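Worksheet: one structure, shown below.
Apart from one protein chain that is not included, each protein chain of the complex appears where it belongs.
Read from first to last, the chains carry the letters A and B; within each, the first residue is number 1.
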Amino acid sequence: MAFDFLNDAENYKSAEQSHIGITMVLDKTLPLSYANNLMKIAGNYIDFIKFGWGTSILYNEDIFQDKINVYKSFNIEPYCGGTLFEIAIIKNKIDDYFNHLKKYNINTIEISDGSIDLSLEKKLYYISKAKDYGFTVLSEVGKKDVEKDKGIGLDLRIEMIKNEIKAGSDFIILESRESGKGIGIYDSNGIPKVSDVEEIVNKIDYKKLIWEAPLKNQQVYFIKKLGVDVNLGNINPDETISLETIRRGFRGDTIDLLF
Amino acid sequence: MAFDFLNDAENYKSAEQSHIGITMVLDKTLPLSYANNLMKIAGNYIDFIKFGWGTSILYNEDIFQDKINVYKSFNIEPYCGGTLFEIAIIKNKIDDYFNHLKKYNINTIEISDGSIDLSLEKKLYYISKAKDYGFTVLSEVGKKDVEKDKGIGLDLRIEMIKNEIKAGSDFIILESRESGKGIGIYDSNGIPKVSDVEEIVNKIDYKKLIWEAPLKNQQVYFIKKLGVDVNLGNINPDETISLETIRRGFRGDTIDLLF
Partner (left out) sequence: MAFDFLNDAENYKSAEQSHIGITMVLDKTLPLSYANNLMKIAGNYIDFIKFGWGTSILYNEDIFQDKINVYKSFNIEPYCGGTLFEIAIIKNKIDDYFNHLKKYNINTIEISDGSIDLSLEKKLYYISKAKDYGFTVLSEVGKKDVEKDKGIGLDLRIEMIKNEIKAGSDFIILESRESGKGIGIYDSNGIPKVSDVEEIVNKIDYKKLIWEAPLKNQQVYFIKKLGVDVNLGNINPDETISLETIRRGFRGDTIDLLF
């Protein structure tokens, strides 16, 4: 690495070792060659890349496959946004959907009900069915509509998380959308609701959670609150390395990690 | 396409068919190869690309021509922002300007008076002159300065639109700038002024209008209000596919289009 002699933080075994907490990046449709070139710089610091919401449908098949292959070549797991699962539910094509993912060599799936009504029973059924298919399952808790999301009390949210973990979810994603504002654990300015976060981590192992945290203040908050091994998602691809510098104390906001 | 079996919305004849409403994208100076690679993913969903305001002047001639050729190879019409026309007016070089566009194989022109004073009579004259030159004419109504723009009442705005259509404008662009805030039909937070929009579409065929709508809430608003065939402009190139998913019901905000 370029400045190895400055990079001896005890948190990391070596300068080339990737971060400890999971980083999930949001691909809103990066050009293929840009994605490839960005991965040469940032790929070491990414675990999952999500093809946002239903964008996958608008890809030409060849480019879609090429992009998956690019990400996999950097040991990153690509997957399709939960909205695609929900569209498959609406169209009653779940088996086709699961098989298509397998065909493209996608081994991770998101199960969500952010935009559709799905009973908890059915959601758990699909989580467990996806596990049977061999997928790594990320299930998402939260609604995309601000008012509907408010309707989920904190207790119910925690109850859902617990049930989904029990049903086999590898990680639970806490919804915040691309904007990071007004949904779930964030107020309308994107400020985390501290008491909600505390209540959640009191009752759930935070290593099972991926907090969508697109805004820098959110990333700083969680890293200071929960440590460098916190799992963060919906990261802008161009800010992957910014996040990693925050994790490691290489940006002003967290430089006291180095002391 | 990658998930054809999920893409049977009756609004579209086939999965590869482009959107119905016009999408106009704002190019603030994308690198040439990035533009080319982005078009491989998003080019099907774009009708016009605007070289923003006076950026065209700062291009090297070869790169400028290459970019035009790239966009045309994807059946997209490139054109120069209205500010370039206004600079040509200031410098009294309109014929040179028209001829230069032709030389570069640009067949669309924007006629505007966002930053200069131009009598309506003269504006109509240039619209009609541009038609005589064989251009597709987009004319823009609105001022770039917030206070000056406020000075145009709604009645006058509608009157100008009608006159410009009569003079030959193929489409009328409703100014909102890159930011989408505090100008024309948007308040200072970028929220559409609903009664203004209704008044305009009561008096003008909305198929003749292109609404500058750089913000997602604006795109969702117009698609819900006027339908998937609404014409939208000043779209961030990297959000072209996001917009298209909103048009087709593949994003949470409009997923009820699928029911």
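Keep this in mind: a contact is a pair of C-beta atoms (placed from the backbone, for glycine too) under 8 Å apart; a residue touches a chain by one contact, two chains touch by 3 or more.
Note that the structure is a prediction, hence the values are computed from the model and not measured.
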item	value
Candidates A:Gln65, A:Ser128 or A:Thr245 - the one touching the absent chain	A:Thr245
Selected residue (touches chain absent from view) among B:Asn69, B:Ser115, B:Thr136 or B:Asn163	B:Ser115
Contact set of subunit A toward the excluded chain (per top definition)	1-3, 5-8, 33-34, 37-38, 40-42, 45, 216, 238-242, 244-245, 248, 250-253, 255, 258-259
Residues in subunit B touching the chain absent from view	28-34, 52-61, 63-64, 83-84, 86-88, 90-91, 93, 96-97, 100, 104, 114-116, 144-145, 177, 179
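Here, only the chains that are shown with their structure count from here on.
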item	value
Rounded Å distance between subunit A and subunit B, as computed from the means of their C-alpha atoms	34
